[in-house]
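All protein chains of the complex are present and in place, except for one that has been dropped.
Entry: chain A
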Amino acid sequence: MAAAATCGAGAGSPGSVAAAVDRSSATSFQRKGPRAGGADGGGPRLVSIAGTRPSVRNGQLLVSTGLPALDQLLGGGLAVGTVLLIEEDKYNIYSPLLFKYFLAEGIVSGHTLLVASAREHPAGILQELPAPLLDDSYEKEFDEDGCNHKTPDSSMKMKIAWRYQLLPKMEAGPVSSSRFGHYYDTSKKIPQELLRTAKWHGFFLPERISPPLTVEPCHLTHGYMKLLEFIKKIVSEEGVDGSHPQKKTKNILRIGIQSLGSPLWGDDACCAEACDDSHSLTKFLYVLRGLVRASLSACLVTVPAHLIQNKAITARVTSLSDTVVGLESFVGSERETNPLYKDYHGLIHIRQIPRLNNLICDESDVKDLAFKLKRKLFTIETGL
């Protein structure tokens, strides 16, 4: 795939020392090595966090989204300190899968999780996570499903990205894995011993909410305000914002928020076009962006964008997020019977990729991407 090719070409430049850009400036641009601390850029070198790798382009710290195909489309992975917004598909069939892949990847890599949902209890969500496929068994899965070799761009090409594995081995755990990005078997549940070692915090809205007696100070929906306070509390407890400098082992906090903007959160963005809380969702995303930028965390938010009545809010939500991926499933639409799409379950649109610490971003050349959920694996393919 073209994205892999540009990654290969780019590998030459980070090693070289560029000459002074402007004779009058005092600094000359020098490559210091992998940049630390996610989007924030400062702080000591942190390349040794499990489950992360520096970006080839600018040394930005990346984590895997749980889907190696999606990692490649996003330019290597999800940057630490950014928010990934997933626009849910119409009947919410496939977006919970991406949500679960993200959380499962966090457990396998040993990251701390923060799961927030208004619909399901986080403990229930974690029980439903897919089981990881270990090195020896995943090749068998590919042969079994009869992978289509005519479109070679699918997961087979993921191997090119593994050249950039710089990670040390993880500490002893039930699944010892030093890979960046794993494959998951959606037909099996995650093994219990893996769940037991996982460190997670859950936010289930019906448990946390209490009838608001006074008007909220910042005029956010009560649920959003509680969630932001919870996230801030966990971020400082876990020390991912650098507040415990004596803690030697640093870890990433993965925040997963499900169906933000839906009426279950108390937001009426999906109910009426001229809603009272029209700024709740956007203010929430702004403060979330501030929280995530200042810490070693990566956030995945799913939003039922197709339900939001006011298109202005959809546009604002997109510009307030760093990476935006939209899922469009063919269920119930006329495309279901279209012979062009008969092998696939839906389209995936990469709507926005951030340009962090850089003028350019790793945009994939291919824009027609479709996904399909095979018996056990979720693949993204191109070249329809």
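Simple rule for what comes next: a residue touches a chain if its C-beta (ideal position, glycine included) is under 8 Å from a C-beta of that chain, and two chains touch if they have at least 3 such contacts; residues count from 1.
In this text, contacts and distances are computed from a predicted model.
A chain of this complex does not appear here, and its UniProt-recorded name among "Elongator complex protein 6", "Replication protein A C-terminal domain-containing protein", "SCNNG protein" or "Epoxide hydrolase" is "Elongator complex protein 6".
In the complete complex, the hidden chain is touched by one of A:S48, A:T197 or A:S319, namely A:S319.
From the options A:I93, A:L134, A:L195 or A:A294, the residue with contact to the chain not on display is A:A294. Touching residues on chain A toward the chain that is not drawn are 13, 18, 20-22, 24-27, 29, 35, 39-42, 58, 217-219, 228-229, 232, 279, 282-283, 286-287, 289-291, 293-294, 311-312, 314-316, 319-320, 355-360, 363, 365, 367.
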